[in-house]
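All protein chains but one are shown in place.
Think of it as A and B in the order they're written, each chain with its own count starting at 1.
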Amino acid sequence: MAQPSKVETLAPPITRQYVRQLQRRNRMENLGRGWYKFSRNPLSILGAATVLLVTLLAIFAPWIAPHPEHAAPFTNFAHAHLPPSLEYPFGTDEIGRDILSRVIFGFRLSLWMGVVVLALVVPVGVVLGLIAGYAQGTRLDTIIMRLTDVFLAVPPLILALAIASVLEPNLTNSMVAVSLMWWPWYTRLVYGLASTLRNEFFVSSAETMGASTSHILFRELLPNMISPIFTKMSLDMGWVIIIGSMLSFVGLGVQEPTPALGTMVAKGARFLPDQWWVSIFPALAIVAVVLGFNLLGDGLRDLFAGEEV
Amino acid sequence: MSAPPRLLEVKDLSVHFKVYSGVLKVLDGVNFSVDAGEKVGLVGETGCGKTTTMKAILRILPHPPAIVPKGEILFKGEDILRMKPDQMRRVRGPGISMVFQDPTAALNPVFTIGEQVGPVIRYSSPENRGLSRRQIRQKALVPLQEVALADPERLLDAYPIQLSGGMRQRVCIGMALATNPELLIADEPGTSLDVTIQDQVIRLLGELVERKRTSVILITHSLGVVREMTDRVYVMYAGNMVEVAPTPRLFANPLHPYTRGLMEAVPKLTGGGMAMGIPGRLPSYQHPPPGCRFHTRCPHVMPVCRREKPPLFRVEAGHEVACFLYGPEVERHSSELAA
Partner (left out) sequence: MRLLAFLARRIYQSVFVLLGLSILIFIIARILPGDPARTALGARAPEWVVERLREDMHLNDSVPVQYVYWLRGALGGDFGDSLVTRRDVANDILEFFPASFELVLLAGIISGVAGIGLGTLSARHKDTWVDNIVRILSYMGVVTPAFVFAIMLLLIFGLALNWLPAIGRLSDGVPAPPTFTGLMTVDALLAGQLATFWDALKHLIMPAVALSLGALSQEARITRATMADNLSKDYIATARSLGIPERIVMGRFLLKPSLIPTVSILGLDFAGTFSNAFLVELIFNWPGLSRYGMNAMLRKDLNAISAVILVLGVIFITVNIVVDLVVGGLDPRIRLRAARTE
């Protein structure tokens, strides 16, 4: 004889709250598994370690750098153009400043720029992308996406250079320039995700229950996009640093004597090959920090890859 | 007396996959055979190694992860595993061909049907190699017509994405039979399709195979299909063949506990009661249980099952089981019968 089904008495009622609990637990499990995968991949750990190191150097620069005063106006012609040694591990430049200290302060600048630019760009880009994606097919969608097309019509660096060139060359303006050319990438990314997700059932069920638009955008759609956005952000740090160094390479970023990695590479290029250290060490520093962020970003992408929407 | 070699004989085949975290011992001494003109069924749950065995036979396993530590695969007496590339070329296609499980994945999305069927025909026999493109195109119409596809002329210029699932499945069957193989391997034909279409496809396959007198290995997890279409059935579990019997005998008298479990898992219209599943899951291939790989789920497990791997015991003509339940007592019984 068939037994009476015990199924109904064991399962809790399927409420939205319960579903969300399950989602949260599922996500935690996936993150746990992902973290395990992440920690076993030596490259991701290397990336994370590099980023951590650079961040610490940047934050504690005035205390860690052996000659912090060299990041400010300073000259010491007696010690100019010294090759790498114990006192000056990266050598000195043409007016006697310690390159290692300047590189450390350069990190500070690069990271600061990356943080500010992303802090500006991500909210704006994501919100626009959410709105456009949710309003897919309407006029609003077209307007927003045409706007991103306009900004993306020119190769990104060139736009940043153009904007930076019409403004006074300083840190703030270079951040403005990079931000103005960066935001469309986030809008594009989020637009693609949102316009796919908006057709899922959980959105239409929220709509029928009378949820407000902002609820749908931020409490339904957005949480499902956290992983790709996050991955992009960590990879972008590297790219923003590169663009920033390209701007300062041509002289459109911060001005002397504030140390910027790109500027140091450019100015030092004059002294190749004899005093190669003036240009090469800052160049290697750029590569190192970008490599770190890229490895970290790749590791994060693998971590989140375990999570299926 | 030396009998002519069987069409296909797989002897004690083992296949391991080397992965990041270790080695997956997927196939563990598989024994399997097909005679000319036979239709052999292969039944087992997803993941038990059916497709791996077939891929091993055709030697299309991905070679960095896959290793074949031991075993022989004899096709008409010659060991496939030791064949040179030019010998293999004669086996794949005109000797053995395969219809894959998912017709959508089995067709290259960026080439037209004609561009995919054409080379199959061209390289299936030496006479075809020298033919012009137009001649090959004419020949390519034949397999499409055989699988009852409407308007084959237009189909040759269509892309897979333009075809329905059922049409794609027919194309795959047509391609596989276009080489006039002696042995056709059909891996779960129609599984990804609508049940009615699946039925059509299986019937079509049956007709074609009858007509061309091709031997078939039919892989499926549907017992109904097996019952209708095959002469002999193998039951596979976790990389081992656990039972083999002529089809009517298997259904009349399933011996292995796993086979029994499978039969009972099918809901029946008559007889009442609920269908019972088999509790537990497939064992890990990386750390398979010692002894019989089924013993963790077996309702009749005995101490010996946990220690030793059961060989295939002959219970009656053509009916063998890999289970200690049918061990020495059964052998004593059949030797008494013979005496």
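Some observations on this one:
The definition used in the following text is that a contact is a pair of C-beta atoms (placed from the backbone, for glycine too) under 8 Å apart; a residue touches a chain by one contact, two chains touch by 3 or more.
Every value quoted in this text rests on a predicted model; they were computed, and no experiment measured them.
Though it is not drawn, the left-out chain touches A, B in the full complex. Among A:L82, A:I242 or A:L303, the one in contact with the hidden chain is A:I242. Contact with the chain that does not appear here is found for just one residue of B:A176, B:M241, B:I278 or B:C305, B:A176.
As for the chain not pictured, it touches subunit B at residues 55, 58, 60, 62, 64, 85, 89, 92-94, 96-98, 100-102, 105-111, 116, 119-120, 123-124, 159, 161-162, 172, 175-176, 178-179.
If you put the missing chain back, the residues of subunit A touching it would be 146-147, 149-151, 153-159, 161-167, 238, 242, 245-246, 249-252, 265, 269, 272-273, 276, 279-280, 283, 286-287, 290-291, 294.
In the analysis below, only the chains that are shown with their structure count from here on.
If you average the CA atoms of subunit A and of subunit B, the two centres end up 51 Å from each other.
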